[in-house]
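Scroll down for the structure; my scribbles are underneath it.
One chain of protein is taken out of this complex; the other chains stay put.
Up next is subunit A:
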Amino acid sequence: MSWIRVGFSATKNIIGYTSILPSTGCQGCSTSISPGYSLYQYTQIQSRNYSFVNKVGSDQLWGGVTSVSAAGRKRGRTKSVKRRINLNIGQKIGYGKKGMQLPGLNTWVLTKSNERIKAGSQTDEQYEITLDSIRDFRGSTKKSRLKRKYPNPLNRGYNSSLLNGTSLGMPAPVRDETFEGFDSVLIEGKKVTNITATEGKVFASRALVAVGNGNGLAGFAVAKAKHPEVAAIKARDKAGQRLMFVERYKGHTIHHNTHAEVHCTKLFAKRTYDGHGVVAHKVIKDLCRLSGIKDIYIKLEGNTKNRITMTTAFFNAMTHQETHQELANRTNMHVVEFSEERNNVPVVLASPEDGKVQEKYYGSERDVYDLDTLYTKGKLHWTRPQMRPVWERLRFTSYQRRMAKEFRRRGQHEAQKVRRLCGLEPSKEERMRRDEVPKKEE
């Protein structure tokens, strides 16, 4: 028997361990191990009741299991290592297997009638069950790393992980001036580096923030700081002091088509009708919201990744507009709007303030004063014409066959509605009756 042999050459700990075995061992094999009892009776048992478990603190103990070396951490071994388990979960001082009453610990010392409560004992059956259930629950759930909390899509910016595109609130007040009604957007937060002689690579963060009140006042600024949030707030307050006024036509769109160019970024802005909405790059959508432009079409060309040039180009285009009144004064002509929605009646938007109106066109002026191309040096932004699909362009036979097949059914859905209104559409039963095939008489 292996355990007997072990008994002879065992260390004292193991002997102590073996001594327990017979009392708890299985009774089914008592016959086979009976010779061992004789040996057991004559050996002298030494036992010293201490273990390293009593001497070493729990933190140190757990450290042996959970810690990773510095080299290992670099290689990402922290991911695979075991996590610490709370062994005391569900336990509470004063509550235990025996649901004892301990006045001052788990009950009041005095009753209502100022009598002392005596410590009493009674068994608590529920205690163990709850403890087990808590431990089971912990075992059943998968232990995972801390999950990132995703912000609500309405609150987050351009990207869920970064702060870009989020609001930073209104800028800090300057003296007694408060920026009520203003809002700000962090357009870009970026880590920038500087290499110094003494320290090597030094990191800093840079923030581009735009502010505006949504009613013609807007501005932007760039600021740097060591911490990204500090840089953002610094830029926000700076932008509050660099406000510009954006001219708008009837408070919804710009006065005329314009363009602006900053370094490699080109920006084309088109005026649109009421209700068109803002169709632009996501950054420029925010800028339009802050400056109060509701209907515009903006196309960016060239470098579309540089957000600083983008914003400068936007503000350049918006602040260099010529209002209709200014145009009328400059040219000594009426500025007139035509639209089919107004039956093509000439609506005079502005006429010269001094009253001196030019009598008639001179020379080739008629071509020049088309306001769509006046401010873009006679050029229009070119849009690619929409291509029809190949089968439609080349008139494939299969396509023509399909169209011929659908010819009868085309537009019937609309026609059915009209018939229903006029009371001509047959009811369901009537149609079923009509569809029934009459039986042939034999």
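Definition applied: a contact is a pair of C-beta atoms (placed from the backbone, for glycine too) under 8 Å apart; a residue touches a chain by one contact, two chains touch by 3 or more; residues count from 1.
Just so we're on the same page, contacts and distances are computed from a predicted model.
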| item | value |
| --- | --- |
| From "28S ribosomal protein S22, mitochondrial", "DNA replication complex GINS protein PSF1", "AP-3 complex subunit delta" or "beta-N-acetylhexosaminidase", the hidden chain's UniProt protein name | "28S ribosomal protein S22, mitochondrial" |
| Candidate in contact with the missing chain, chosen from A:Gly275, A:Pro389 or A:Pro438 | A:Gly275 |
| Residue among A:Glu177, A:Asp370 or A:Glu406 touching the omitted chain | A:Asp370 |
| Contact residue for the chain not shown (choose from A:Ile129, A:Val174 or A:Val357) | A:Val357 |
| Residues of subunit A in contact with the chain not shown | 256, 272-276, 324, 327-328, 331-349, 357-361, 369-372, 418, 421-422, 424 |
